[in-house]
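The complex appears here without one of its protein chains, the remainder shown in place.
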Amino acid sequence: MAELMRLQGLSRRFGGLQALQDVSLSIGRGEILGLIGPNGAGKTTLVNVVTGVHRASAGQVIFEGKDITRLRPYQTARAGLARTFQVVQPFPDLTVRDNVAAAALFSGGCASIREANRVAEQQLAFVGLTASCDRPALSLTLAMRKRLELAKALAMRPRLLFLDEVNAGLNSAEVEQAMDLIRQIAASGVTIVLIEHLMKVVMSVCSRIVVLQNGALIADGAPSTVIADPRVVEAYLGKRYAQATADAQVTP
Amino acid sequence: MNWRRDALLLGAVIALGVLPWVGQPYTLRLGTFACMYAVLAVSWNVIGGFAGYPSFATAAFFGFGAYAGGIMLTRGYPLAVAALSAGAIAFAAAVVMGAVLLRLRGHYFAIASLAVAEVLRELTNSATELTGGGMGLNIPFDAASGGGVVGEATYYFRAMWLLLIVTLVVVLYVQRSRLGFGLACIRQNEAAADMIGINATLYKSLALAFSGVFVAMAGTLYAGWVHYIEPPDVYDILYAVKPIVMVLLGGLGSVTGAVLGAFAFLGIEELVWRNYLQIHTGMLGLLVVVLLLFLPQGLVSIGPRLAIWRARQRREAPRGG
Partner (left out) sequence: MYTLQILVNGIVLGCLYACIAAGFSLVWGVLNVINLMHGSFIVLGSYLAWGAYNTMGISPWLTVLIAAPLFYAGGYLVQRGLLNRVIAAPVLVTLTLTFGLDLILNNAMILAFRADYRSLILDPPLGTIAMGSVVVPVDRLVAMLFALVLTGVLYLILRRSRVGRAIIAVRLDRDAATLMGVDVKATNAAAFGLGAGMAGCAGVLMALIFPISPLSSTAYLGKAFVVCVLGGLGSVPGAVLGGLLLGLVESFGAMAFGPEHAVTLSFSLLILFLVLRPQGLLGKRGFE
């Protein structure tokens, strides 16, 4: 599989806190990569550093062969990266359509506001928000805002999309819908990195999983292998559980 | 964005052009001030209303324009050339300054923009050879004005009126353009704006530049009009605060509101000046306080508010039967 992005020894400090420690990772074109780890592990920080919101303290980010480590957020956006926020960030007073059109206009390659509106309507149809096109973004429910966030990210025509906890706060029916959308997006050629807590989503959608703990990568591989890895179990469930699992594996 | 309302606005302002034929020098003077105030208010609205950054730099731009243009006028350059040059320099300087200052938010940006005016004023004061320093700058009469009280009054009114029309056309265009769209996004959520590919620093700097270019030109016209300027007069902090009050009066974010607010403010100011000279600053203060406490969305909001109030009355009225 062709490599789309490579992180090399990526680190980030915040004062005394080492949020990312020497993270090295390769992301292949067309993958759906799951990024999991306990709370505070540094998953969102990783996305922030890759997209330029925070500067890397050390290391490199190579995207499509080019070093993008020092690029600012608006530049990574135009280079083909998109991300959603864990706490959704719409433009509250703009209409739903305008929210998406803005994304299309400023990094989706649209030449005019009119064209951006057209692209916006397409993406909104894809996520199922056509009926709310003219409503102010402020008036949407949480689930709808998550879909709006997704439509915005897609309107940017990204080659690599970071989805940060898209399923937080959704009920199981909404989660099923979201998973479906994610599969469709991947099928259209977008590489996805999925930050998730819900194991059922990760197991069924991701082709590969990496695990972050305290800023360091502790596992990288196929879903079934990774979740059986005792280090991963220990990170999530504690030493004793991990020991018990390891023992269970040994005794027939 | 209402095409009709904007066309109406432009039309109304253009119609003002008949003033020299119907008014005497006093009305022409009022009209000139009205246009100048409108230029200041509409300009401030670009950085304060569109972008959401509370700038107090208007005084800096105005004073700079008055002196830069004024000095050129003393050297014999025609009014248009002096004004355009002052505007061009102000624009460029604002882009550079903006890249630095607009990294600050809220209060810090407000103070920084205010401090710039102070520093400029002191520098102008010290550069006595160039600017006349504390003794002021005398600006000769412009031959093109034709001389005489009426001739002068008409000439400067026309100049300020033209400036207002140009300002309106440019600002209305910006509002509908990519830049305007971007600024609206920046105002509502700057982090999200960054993430969707908006170069926020550039856009904010451009907003600051647009908020300064016409103000600087107005400063030049003002200098030519009054023939004598001194630093505490043209760098007066009131030139930074009055446009804000005008915009708040008319309705933040709306170009029409800015113009309405400017005209309304001038009307109130004239009334107070003529009748309450000794307490006119106090009255201005009172206006500000009342405005902010009771009508925070400005005059433009009176219509919608009245509608809401009436709807509530109807709902709460006892039903018959």
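A and B label the chains in the order they appear, each numbered from 1.
Criterion: a contact is a pair of C-beta atoms (placed from the backbone, for glycine too) under 8 Å apart; a residue touches a chain by one contact, two chains touch by 3 or more.
All values reported here derive from a predicted model rather than from experimental measurement.
Here the chain not displayed is in touch, across the complete complex, with B.
When the whole complex is considered, the residue among B:V96, B:V119, B:M135 or B:V149 that touches the unshown chain is B:V119. Touch with the chain omitted from the figure is made, among B:L130, B:L271 or B:L292, by B:L292. Only one residue in the set B:Y108, B:Y228 or B:W273 touches the chain that does not appear here, and it is B:Y108. By the touch criterion stated above, the residues of chain B touching the omitted chain are 48, 54, 100-101, 103-108, 110-112, 115-116, 118-119, 122-123, 126, 237, 241, 244-245, 248, 278-282, 284-289, 292-293, 296.
Here is the rule we go by: only the chains that are shown with their structure count from here on.
Centroids built from CA atoms put chain B at 45 Å from chain A.
Put simply, chain A touches chain B in their complex at residues 51, 53, 72-74, 77-78, 82-83, 85, 89-94, 102-103, 105-108, 113, 152, 156.
Here chain B touches chain A in the complex through residues 178, 181-182, 184-185, 188-189, 191-200, going by the rule given at the top.
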